[in-house]
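Here it is, the structure in full.
All protein chains of the complex are present and in place, except for one that has been dropped.
For clarity, chains are labelled A, B and C in written order, and residue numbers in each chain start from 1.
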Amino acid sequence: MTPGRNALFIPGPTNLPDALRRAMDIALEDQRAPDFPAFTLGLFRDLKKVFKTETGQIFLFPGSGTGGWEAAITNSLSPGDKVLASVFGQFSHLWVDLCQRHGLKVEALEVDWGEGVPVDRYAALLEADKAHEIKAVLVCHNETATGVTSDVAAVRKVLNHLKHPALLMVDGVSSIASIDFRMDEWGVDLAVSGSQKGFMLPTGLSIVGASQKALEAYKTAGCPRCFFDFGDMMKTNKDGFFPYTPATTLLRGLRASVDMLLAEGLDSVFARHHRLAEGVRKAVDAWGLRLCAAEPKWYSDTVSAICVPDGFNGNDVAKLAYLRYNLSLGLGLSKVAGRVFRIGHLGSLNDLMLLQALAGAEMAMRDLGIDVAAGSGVAAAQEYYRKTAKPVDLGNAVAAAI
Amino acid sequence: MTPGRNALFIPGPTNLPDALRRAMDIALEDQRAPDFPAFTLGLFRDLKKVFKTETGQIFLFPGSGTGGWEAAITNSLSPGDKVLASVFGQFSHLWVDLCQRHGLKVEALEVDWGEGVPVDRYAALLEADKAHEIKAVLVCHNETATGVTSDVAAVRKVLNHLKHPALLMVDGVSSIASIDFRMDEWGVDLAVSGSQKGFMLPTGLSIVGASQKALEAYKTAGCPRCFFDFGDMMKTNKDGFFPYTPATTLLRGLRASVDMLLAEGLDSVFARHHRLAEGVRKAVDAWGLRLCAAEPKWYSDTVSAICVPDGFNGNDVAKLAYLRYNLSLGLGLSKVAGRVFRIGHLGSLNDLMLLQALAGAEMAMRDLGIDVAAGSGVAAAQEYYRKTAKPVDLGNAVAAAI
Amino acid sequence: MTPGRNALFIPGPTNLPDALRRAMDIALEDQRAPDFPAFTLGLFRDLKKVFKTETGQIFLFPGSGTGGWEAAITNSLSPGDKVLASVFGQFSHLWVDLCQRHGLKVEALEVDWGEGVPVDRYAALLEADKAHEIKAVLVCHNETATGVTSDVAAVRKVLNHLKHPALLMVDGVSSIASIDFRMDEWGVDLAVSGSQKGFMLPTGLSIVGASQKALEAYKTAGCPRCFFDFGDMMKTNKDGFFPYTPATTLLRGLRASVDMLLAEGLDSVFARHHRLAEGVRKAVDAWGLRLCAAEPKWYSDTVSAICVPDGFNGNDVAKLAYLRYNLSLGLGLSKVAGRVFRIGHLGSLNDLMLLQALAGAEMAMRDLGIDVAAGSGVAAAQEYYRKTAKPVDLGNAVAAAI
Partner (left out) sequence: MTPGRNALFIPGPTNLPDALRRAMDIALEDQRAPDFPAFTLGLFRDLKKVFKTETGQIFLFPGSGTGGWEAAITNSLSPGDKVLASVFGQFSHLWVDLCQRHGLKVEALEVDWGEGVPVDRYAALLEADKAHEIKAVLVCHNETATGVTSDVAAVRKVLNHLKHPALLMVDGVSSIASIDFRMDEWGVDLAVSGSQKGFMLPTGLSIVGASQKALEAYKTAGCPRCFFDFGDMMKTNKDGFFPYTPATTLLRGLRASVDMLLAEGLDSVFARHHRLAEGVRKAVDAWGLRLCAAEPKWYSDTVSAICVPDGFNGNDVAKLAYLRYNLSLGLGLSKVAGRVFRIGHLGSLNDLMLLQALAGAEMAMRDLGIDVAAGSGVAAAQEYYRKTAKPVDLGNAVAAAI
């Protein structure tokens, strides 16, 4: 056993807060117990607050983000349906792949990796689609592979402007509960998330929000499905039960997670993620490196993909950081494999934890011969965090605490 | 908070052994870490021992038993394929339903609830199927709703005798790791299990074994799938990775579970389940009640469905036991709702734990006016357990322990 | 590893409630942190409620009940001081022994094991002590070795009646937080408890209550001490700190324990212990055995010492129960070694848990040839528990739960 603790800075799973760890460290339970509904109904109610929906419905499947994609697609579309999507990273790519395997016709726009959803190109194609053959528009809100956040609201605006009836589907796996997301206000019809990102839990739950319009589409959706069927869920969820054994341990963890998020306040959660991300970006600047995200408007507050200089391999940085310093960084995936390494900065983190990641990344880069100055990224982030830290009144600290 | 501990005797999830609870009470981890494969490859290897397969392959999906059914079906069959099945309880029923939703043509034999797979009727239909239109034969090894165990080996014998090429699919959710199961010897092509039964873990993993013949069938299987796709798993599993974020916490728990099962020895595990189940059956006799399972050959060693006398409601027994004595019993489901209550006796249990369930069931029945003598079931089980307990040498106990 | 869970029915440590287990499953912390006092001061405040004292002070030492005895003695008395005590079990005996080792002159009345503090003999000796040489009167509130509860209030009445100024010291290790105890009302000057009994925590804390009179005595107490010194504690406790590193993990557990006790209500806690103990006594009757406690007035609600028939060894019952059925019963200690075995029934327990202990004790006794009928004790307790269980409205159960 290696002394000390692994520093986990992949973009999910995140650091598991102790309070959530404990919330799941429980006995198993009877999912048909008379008092189980009181628990689940409250959970569904409060999850809606996190998704910022009042009219939508939340579905919880044992699964992962991929399962959530599948649930969203198969419950609202039929084989042969046309969907509009864009590919600018491994996860937007995989979602398109999943759609194709389920028999959908995907218009998948290729976009430079480092940019996000091309709203103008979406607009042009939607405008041209007078017959409304496009049944759904897919938006990968936060592309985890490149650290790029897209503008969901802008896509909704286009749809509204064109009065296009397509469903708006959002992959919010690495954004919901970490980055501003507004299901109702943005008219999102299907919002996909998972337990292991902003909810700070282990992998194991697909969390899907569906609008009333999506539930209407469910009635005629022809994609075969059973495990991920909304209908079975609706029939039983309304009484607080599930059509098959739910992952009660994770549900109890999710209860604690939602409590934690709502206690901090979603706006504070988002602001915290932004501040921590900014510190990382200051470090990247100080290192003389650049992000994979091409422009500030694409910068993600949950993950930074950092380009290594030519001649170096980003995956070596991650590997060395892990093997030598017990720091887990994200690898570059697919097209950007080798070109980047990633720092996940979502979930329950604070300044010093991020500095630990920066210090370790710095050391691994220096070990490999990448020309970054020792302590430079750390110093830049330190100064930013200091400047933006909450003021503390030393004199009254103890008195106030009591 | 109610004082004391809930007595969990539903037929899964089971009592979570402390060692497994602790094995999962861990930090989250990077599923792409360089040393992750060493862990997963060993786990796959040892899971094969539990399934008793040397030539097959194990798949692990975030999911549940239902997800396992879906994986088995969609990875080996195509819409329109004919499958032979039988329905004699809620779970055999649901599996058929799942097949139908995925476009299979199911010949579903209705069987009295309380009996199991009708091997003779299977034989007749398979014999008649000269064209080999039946692509798969489904066997619910242990029907959790009625406490009935079917004879998988007999079905294999029929298939072999007829040289029928249909795939043999087994729902082993509540049998594998608790009741004798032999994937290779019985020629099982697809074996479905979940984490929350014999593996004693929380719900959250679909565990599926596939034979080489099933993997061959995969190549032409036309059912749409992505989340549960064997191919994506095979491509990444061979190097110890997964196509999407795995439920690492449960995988670590599964490692500990498999270690625990193999350390005890599968035969000892099966014998233990049989002995504990026999004690429950002695109690049922002493109560003057009868099992839902019609004959001893159907008796399940993982769950007993106990018929209440006419005029009483089995679900009231379960509800009262829970609300008054904090004992979780299984409800009667579907056709047998009200007619039975169930005692799950699988997982990490011992004599006194079972006696606790019997004592509580007895009290709840008496509270409702069911005519069973106080202490009668307990006494019958006590005597059976005493008679079959391991001998202990009191004199040398301390010395031996040191 | 043995399958299933150990059934722990020694008279402390008790079954650790899951909520307390989790409350202690935490990171270590800085005991000099600015916000630590807010935690400790609240804890001291609420502990006083459990001791039922408003004017007294609570002390928390890393230690055990024995440490608490030592703290009580050494902080209030001087070598050569005379104390009045009585011996009727292993723990009242050990307390006397501890006093003697610290140089006190102990008038230790021998009492039949099975009876408690001899109030009349105390009265006579105190009345004769016109010179007030007796500086302290010791009362073992609940003798854990014999299952005997003594009458503290009666001793206070004697002291008041005689206007005798001796300090009243009470060993409440296995009574406080389980059995009615009233520090202020009964004029207890030093009350000793530990974490591992009514507080349901692991061993590791001596918990001592001291009256203002005891704190006055502290000023002149000449017994050497340092680790257990009240003064060092008082100096730092008042600001929420400790003179040396406290056992923070147990303190956090104690916080949760006190919350749990106060949420249930002390009267409910006492009533629950009485009801569970009565069930055990019904079983003993049904077995045709008798308690070590000679008369009902001595019956303890936290532990029952059960006499085995002549020719049998109570310790064999306990050993066999452990080795064969994984049931931990209390051994007979010292004078009653072999003559009794003990069932601890304190802490977080419910009906079915107690029945498990009775079932196991029954089996072990039968294994040894003791003539008790199978199921007889269980049945007697079952019927008592049924009769006294809270009514449940089945029809509205679900509705009410939501």
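In the analysis below, a contact is a pair of C-beta atoms (placed from the backbone, for glycine too) under 8 Å apart; a residue touches a chain by one contact, two chains touch by 3 or more.
Since the model is a prediction, treat every value here as computed from it, not as a measurement.
Between the chain not shown and the residues C:42, C:62 or C:118, the one that touches is C:62. Checked against the full complex, the candidates A:135, A:272 or A:339 give a single residue touching the omitted chain, namely A:272.
From the set C:246, C:279, C:360 or C:375, the residue in touch with the chain omitted from the display is C:246, counting the whole complex. Subunit A meets the missing chain through residues 1-5, 7, 15, 17-19, 25, 260, 263-264, 272, 316, 319-320, 323-327, 348-353, 355-356, 359-360, 362-363, 366-367, 373-376, 378-380, 382-383, 385-386, 389-390, 392, 394, 397.
Interface with the hidden chain, as seen from subunit C, comprises residues 5-6, 8, 10, 12-16, 21, 25, 27-34, 62-67, 69-70, 79, 94, 97-98, 101-103, 194, 196, 202-204, 223-229, 243-250, 319, 322-323, 328, 330-331. By the touch rule set out above, subunit B reaches the unshown chain at residues 18, 22, 25-27, 34-38, 41, 240, 397-398, 401-402.
Going forward, only the chains that are shown with their structure count from here on.
Each chain's centre was taken as the mean of its CA atoms, and the one lying most distant from subunit B is C. Because subunit B and subunit C share one sequence, their contact can be compared position by position; here over half of the interface residue numbers appear on both sides. Rounded to whole angstrom units, the spacing between the C-alpha centres of subunit A and subunit B is 35.
Chain geometry summary: the mean Cα position of subunit B and that of subunit C are 45 Å apart. Shared contact sites, meaning residues of subunit C that touch two or more other chains, fall at 18, 25, 397.
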